[in-house]
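So the structure is just underneath, and the comments pick up after that.
Of the protein chains in this complex, all but one are displayed in their positions.
Labels run A, B and C following the written order; every chain starts at residue 1.
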Amino acid sequence: MELGQWAFVAAFFVVAPLLPIAPIVLNRLLAPSRPSETKLDVYECGVETVGDTWGQIKVQYYLYAIIFLVFDVEMVFLFPWAVALGSLDFSAYLAGLVFVFLLVEGLVYAWRKGALEWN
Amino acid sequence: MVGIFEDLGFEAGLAAVLGNLVGVVVLATVFLLLPIFTIWVERKVAARFQNRIGPNRVGPYGILQSFPDVVKLLGKELILPRNVDKIPYLLSPIIMVAAVVLIVAVIPLAPTIIGTDLSIGALYFVSVGSLTTIAIVMAGWGSNNKYALLGAFRTVAQLISYEIPLVFSLLIPILLVGSLSMQTIVEFQDTYWIIFYVPTAAVIFLVSNIAEIGRAPFDLIEAESELIAGYMIEYSGMAFAMFYLAEFLHAFLVAVIFSVLFLGGWQGPLAQDVPVLGIAYLTIKSFIVYFAMLWVRMTLPRFRIDHLMAFNWKFLVPVSIVHVLVTAGIWSALPEPDLSGGWFARLGEEFPRMALNLVASVVIAVVSLRLLRQYAEQERQRLSEVTAMVEHKQYPLATTGQGAQSNVIVVGTGSGD
Amino acid sequence: MVPLWMYLVVSAALFCIGAFGVLARRNAIAILLSIELMLNAANINLVAFWRYMNPTVINGQVFAAFVFAVAAAEAAVGVALILSIYRNRQTVMVEDVNILKW
Partner (left out) sequence: MELTWQAIAFFIFSALTLGGGFAVVTQRNIFHAALFLMLSLFGTAGLFVLLIAPFLAAVQVLVYIGAIAILVLFAIMLTRRLMGLTISLNQQWPAAALAMLVLFGVLLLVLTPVGDDILGQNWSANLPTDGDTAPEVTYITVREIGVAFSTQNGFVLPFEIVSLLLTSALIGAIVVAREDEAI
């Protein structure tokens, strides 16, 4: 029964990519294609592009990604907790409370260390 | 649907597959074509907000305007620039649209009409939504363009940041209902809509979702003045149109999901018996939410990126965590009411729980907004002090280090807000 | 239904691929990717055993959830270390980072 529902989702996973592919292919067939040197150039600020594209970016992005990762994993544990909470007693709430507080500690640390600052 | 194919003489397994496929194609196509209409709505509403008329040439009130636009886009050249990383470059628009279309699978349209009522529906919504992030990284990397890459990184940083309050505020309805199934969430709202329990969570959910689709005031993604058009700069023709299609479809789906989670979905008078009414209620609610999103879009100016990040990490995330903890505490401390009676009896039985949650939620909102105001006042104070220092030449401007320069910029833009 | 040993074979193959990556790749980030593959193989095993041996007790899935957390922690710290090495030594090739060898 459960698997039957997922067959529907699987069908969605097959159909969903086909929907955007169709107009793109149609576009390729219908539209003119006259590539030229300049047309295929990188569009940046009007002058010719300088340097390597895959350049280095700021470490700040990484810091956001790591805080996000930790909180995202936290969700893995909080979703079942939230679903089960209604049928459990108060000690289950305390378990979740401790769990969240331990993680908030990490957020507070990041805040105090300025890892949340965009500069 | 499966039954029809079985009647036609197909073997049971194959009939199930065909039935599923047809259902999926119909459902997905209907939703995919919706933007043709919502784009017109959006342009018309935007025009009215700006005292214009908007599209008015094609069809009555310009309602058919999107069709010539689509035809025009079909005739535009699909340019594959030199040195692009072809596979990520071409896959990106496809994944972008597919990820959004996949959300449709779990939307309950009426008591009996739903793509599929997964036991993890709400989580499915978040999971599938996170696929768009990958599409953006692929576009940024594949385009072989510094601006595209930079735009993609900014966008991803924004998306992943706002996913945290989004999921936390999604956790709250799940906590109240005790299930991840979308249909169960809607059925729970038979007496009171969830927005009456936790209005603050609803607002956080909507705000973080608007950020997630990169709409104004969170539209740094396409900040024309700084990043040209962000990660989609190198795209043209239909590949470019796909990104826009995905954005508009996602925007509307957010309105639908919001209605399902917080505004009772298909719930309404007689909806239990007449499924069509359910669809109508859901559509009306969704368009009201969509209009609210447009209102926000047309009214507020764009965020600056550091403000955007600070607003998320220092305001939305803490507030939503506190909200989850408070609501969970109330919910597990209160006894389950007796919900076996008629509708009016249940209305009375449910009231104390609802009222207590409502009060708590409003208190959270008031306190957090107070704190925000206090912080803003401090910030204004600090900025005006810096301004005064600069004006009296006490600030080391003459020895222009990098620091002094950037401070001047902060003053220039900061005093305005 | 698919017999259990097929899942175990898939998991074993994935584990071997991952272990090969760890042993043979030069790029530290690629090694990190390979470790993720190995963790995934472990997860397939846990869930498959849960499903076939004792689905009335949820332990297999709970363990798999813990593996997710461990994988996330590992990825976060691993990437941080790679970044730090890159910043100090301008390389992500593991054979260039031999300072502890002496």
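The rule is simple: contacts are C-beta pairs under 8 Å (C-beta built on N, C-alpha and C of every residue); 3 or more make two chains touch, one makes a residue touch a chain.
Predicted model, so just to flag it, every value in this text is computed and none were measured.
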item	value
Which residue of B:V22, B:I36 or B:L131 touches the chain not shown here	B:L131
Those residues of subunit A which, in the complete complex, touch the missing chain	2-3, 6-7, 10, 52, 54-57, 59, 61-63, 65-70, 72-77, 79-85, 87-88, 91-92, 95-96, 98-100, 102-103, 105-106, 109-110, 113, 115
Subunit C residues that touch the omitted chain in the full complex	1-10, 12-14, 16-21, 23-27, 29-30, 32-34, 36-37, 40, 43-44, 47-48, 50-53, 55-56, 58-59, 61-62, 64-66, 68-77, 79-84, 86-88, 90, 92, 94-95
Footprint left on subunit B by the chain that the document does not show	13, 17, 85, 87-88, 118-120, 123-124, 126-128, 130-131, 133-134, 137-138, 141, 149, 153, 156, 160, 163, 178-180
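Criterion: only the chains that are shown with their structure count from here on.
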item	value
Distance from subunit B to subunit A - Cα centre to Cα centre, in angstrom	13
Averaged-CA centre spacing for the pair subunit C and subunit A, given as whole angstrom	21
Of all residues in subunit C, those that touch subunit A in their complex	65, 68-69, 72, 75-76, 79-80, 83
Of subunit A, residues touching subunit C in the complex	59, 62, 66, 69-70, 72-73, 76-77
Complex contacts: residues of subunit A adjacent to subunit B	2, 4-9, 11-17, 19-21, 23-24, 26-28, 30-35, 39-44, 49, 51, 53-55, 57, 60-61, 64-65, 67-68, 71-72, 75, 78-79, 82-90, 92-93, 96-97, 100, 104, 107, 111, 116-119
